[in-house]
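Below is one structure, written out as structure tokens; the observations come after it.
Only one protein chain is missing; all other protein chains are in place.
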Amino acid sequence: MSTIQLGKLSLSIFGESHGPAVGAVLDGFPAGIRLDEEKLLRQMARRAPGQDKSATPRRESDLPRILSGVKEGITTGAPICAVVENANTRSGDYNPIPRPSHADYAAHVKYGGYNDIAGGGHFSGRLTAPFVFAGALCRQLLEPDGIFVGGHVLQIGSVQDEAFDPCRISADSLRALSGEYFAVLSQTAREKMKAEIEDARLAGDSVGGTVEVAAAGLPAGWGDPMFDGVENLISRLLFAVPAVKGVEFGEGFGFAALRGSEANDCLCVENGKICTETNRCGGITGGITNGMPLLFRAAFKPTPSIGKEQRSVDLKTGKPVAFRVKGRHDPCIVPRGLPGAEAAAAIALAELMLREGRKR
Amino acid sequence: MSTIQLGKLSLSIFGESHGPAVGAVLDGFPAGIRLDEEKLLRQMARRAPGQDKSATPRRESDLPRILSGVKEGITTGAPICAVVENANTRSGDYNPIPRPSHADYAAHVKYGGYNDIAGGGHFSGRLTAPFVFAGALCRQLLEPDGIFVGGHVLQIGSVQDEAFDPCRISADSLRALSGEYFAVLSQTAREKMKAEIEDARLAGDSVGGTVEVAAAGLPAGWGDPMFDGVENLISRLLFAVPAVKGVEFGEGFGFAALRGSEANDCLCVENGKICTETNRCGGITGGITNGMPLLFRAAFKPTPSIGKEQRSVDLKTGKPVAFRVKGRHDPCIVPRGLPGAEAAAAIALAELMLREGRKR
Amino acid sequence: MSTIQLGKLSLSIFGESHGPAVGAVLDGFPAGIRLDEEKLLRQMARRAPGQDKSATPRRESDLPRILSGVKEGITTGAPICAVVENANTRSGDYNPIPRPSHADYAAHVKYGGYNDIAGGGHFSGRLTAPFVFAGALCRQLLEPDGIFVGGHVLQIGSVQDEAFDPCRISADSLRALSGEYFAVLSQTAREKMKAEIEDARLAGDSVGGTVEVAAAGLPAGWGDPMFDGVENLISRLLFAVPAVKGVEFGEGFGFAALRGSEANDCLCVENGKICTETNRCGGITGGITNGMPLLFRAAFKPTPSIGKEQRSVDLKTGKPVAFRVKGRHDPCIVPRGLPGAEAAAAIALAELMLREGRKR
Partner (left out) sequence: MSTIQLGKLSLSIFGESHGPAVGAVLDGFPAGIRLDEEKLLRQMARRAPGQDKSATPRRESDLPRILSGVKEGITTGAPICAVVENANTRSGDYNPIPRPSHADYAAHVKYGGYNDIAGGGHFSGRLTAPFVFAGALCRQLLEPDGIFVGGHVLQIGSVQDEAFDPCRISADSLRALSGEYFAVLSQTAREKMKAEIEDARLAGDSVGGTVEVAAAGLPAGWGDPMFDGVENLISRLLFAVPAVKGVEFGEGFGFAALRGSEANDCLCVENGKICTETNRCGGITGGITNGMPLLFRAAFKPTPSIGKEQRSVDLKTGKPVAFRVKGRHDPCIVPRGLPGAEAAAAIALAELMLREGRKR
């Protein structure tokens, strides 16, 4: 399913890479929200390709056309449908050779060969565009209440950015990050990351990475136990972003090496508000926000489309073949995947805000 | 919500640690399945406390009573409700001091102080018992089709078990593992892990860890794009297990340091079947199984209940206090959390099998 | 599915007529509601059998045991599970003859013969008991806000009760009705109805009827367009009550013979509040409450279990047979079905109240 019903919000993502259009229907969004179009487009721009050498130079138009749910710039309460037309709809010939680590083979089996494989079809990274748009709408629900989502590229190959200080994540710093393409905390790290990506590109290769996403301004008490906690919600949404292969909240996998006495976040009072001395839980205990900044990291695999020769199987003949993926591809999807990961957080948090009965 | 509707299966988990009972309703389970009671109880036994010094010595009865959906040992197609009575229902006095890194404070805010806090209430690890039971039922749907779920403790503190060889995971080895308490691949590692846990226990402390879970026998083509892929499904379920703070599929976070040419799973033909030379994707591409073994790892934080002195805030007075958690607690939840992580996989895979129209 | 996820509330009904127990899990019910046990039991009593000659004389214990979600009489916010043990669990031999107009044959095909057919199994009217219990819980959410659900038996065979005056339905009159067994507006009509039922009983036959259900105290603006309007919600829940075969809101089928000028509810101002001069829409326009009393009617088919000889087919031999349903059965399910229809309304309205962010 490319439709998710969260309770208050429902989101349907449609489209295929080289089909007529991609788009989203976001249902349950409250009425009376004046949309800031410039902010919406800025989020779309962060995800758009062709911004630097690390991104695919193909032209993609990412300007969404809103078909419903908005009148004179204000939401009406009806479902919001936004469509991004595909400029490039050449479909090319049927390619019987599944690309390694792409969805090609799995989808071929699932859909009996009827799936649209051009450009990856419905599995293309291009589908992140409407998802980011839905996230951008949700940000506009959260921000007037002082809730900001932002993130940065934490790792590309062997290069690491500084990490967030989990207790000192401010709304202001997240707002600044969330407007940027290829956001990092250390400018030096970005230069090194770009060099690493360029290195991969020149080698006809690609490279993976991680992102770190946070939200500030959250009250305690949002989320539900068991299947509907903040972690469940975010991961349900996050794995919709192509190439994401892992998620960890707070210390995440780092918890394995810790003792309880090192890992526990002791409670304290700061400016009359209950908070925790440390934030190893990433702002979530028992699936519920505890009032500290939300913090998670997501892992992206390297773009599977590389220029180097690879081995696959011709589905028509059943024989092994050697081949190269043609065309030019992103040597690193991580900077463009970051707004996708942030969108997952924004959508989850908007859902939680609406569940709490806050509409504005 | 402690209820999850997956499409074909629906699962509702109820109960509080010191209330009358905990239990589960599993709806959508097909008719005509003869249940192997001994296997069900073996799964419950793996999660039960008190098996060694690493586990809490409190007595918990984990024998479920089936109230519906099974007649003369065979499922009827009606919802299956199973209840585990709580032997220990002393509730004790209201404790106004939230324990660090427990759900106490977040739940207090969410429920306005009305939540049952005795023993953690609905957030207790005891709620994993009905979840494991639901997983045990789902195994009995999968196993006659040759699909086995199993796993092992991969890390406790500084001790590592051997990892699965992602391409060579067999149904037989998983079946063996899935019957065991504190399953590991290397017996030496288990001894060291037990020593590490005992060390923590003697220090009035606790320790975290990771588990590695796999499934063998899966066909290619199960799962859906975007919000309903195998990763989305498993993580939705997995974060219902208390203390889980991260999940990664295949290489997971290890992908960040890899190049595409190192990370891609090239396709090949083996015994007339299309498979991949490596299995860094953990058996899933585009959210859909590709016929290789499913593989993921989950991170558990250290049990937050420790004997050492900690700092918190008295919710009645609003003042900081130093306190110790009383009673005896698991110094390490990981061996008992493993069957919970496996249950998440078993439930997700049973759902996918039923979606494919296979009922037996 | 016997599980329904409404958005805020989720309800799972389990059990089989002659199995160990029937019960319900109501998830999403807010914390901090002090339950009035006497009112809960009164609703259960209204549905219980054996109250007069019109009802089955078999003994059924309808006292629910609450297993979770309630502590010292106050809800905790965790799922509420209530179980009603079955006193009579004789299962009898397998009956290969499907009873006419029962679920027997359809269920036999669906479940491949594995369904529990004793007493109708999961399709028994006994399953209305946990449903009524869930409705009784929901009433306790609505009533402190001045929202009351009540109804009466409108028709049994050829006998009609007076109908509600759709504009003059008061909370007080509904409260009075909703505590009664076999509620009617005209006491004379009840006597005639009882005579009609007795007549059917003496003839070894049964008789159908209708009920009329209303809710007073609703604000305008509850409900959603398209698939999630008040009508959609109520009918989704109402058809869970065995024997219900139709529902109409406001004028319902009577609209067919009306002109718009006769059917339209003109708006007016009364005591400073906008309302309508008439209430032919039954309090709902566009799926959304308009502030007038909610009003609907439901049709029940005659109990299909009758003493008269009927024709069926022996599923073992495939041959036609003549047979009689043994034992004693309700000659009219309508008076006991009424609390079921009211429960459907109460659950739907509680869901809508919670969606609006009102928790108390």
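Letters are used for the chains, namely A, B and C, taken in the order the chains are written, and counting of residues starts over at 1 for each.
The rule is short, and it goes like this: a contact is a pair of C-beta atoms (placed from the backbone, for glycine too) under 8 Å apart; a residue touches a chain by one contact, two chains touch by 3 or more.
From a predicted model like this one, the values you see are computed outputs, not experimental measurements.
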Per the touch definition above, residue among C:A48, C:L237, C:A341 or C:L354 touching the missing chain: C:L237
Given C:K71, C:H122 or C:R139, the one touching the chain that is not displayed: C:H122
Option from C:S68, C:N86 or C:T210 whose C-beta touches the chain left out: C:T210
Contact with the hidden chain (one of A:L35, A:C81 or A:C332): A:C81
Residues of subunit B in contact with the chain not shown: 7-8, 78, 225, 355-359
In subunit C, positions touching the absent partner: 1-4, 7, 11, 13, 98, 100-107, 109-110, 122-123, 127, 155-158, 200, 203, 205-210, 219-229, 231-232, 235-237, 239-240, 242, 244-269, 274, 276-277, 280-282, 284-291, 297, 299-306, 308, 310-313, 318-320
Contact footprint on subunit A, counting only the chain that is left out: 1-3, 5, 10, 12-16, 19-23, 25, 27-28, 31-32, 65-69, 71, 74-81, 83, 91, 107, 110-116, 121-122
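Simple rule for what comes next: only the chains that are shown with their structure count from here on.
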Centre-most chain [mean C-alpha coordinates]: B
Computed distance of Cα centres, subunit C from subunit B, in Å: 38
Residues of subunit A whose C-beta touches two or more other chains: 7, 225
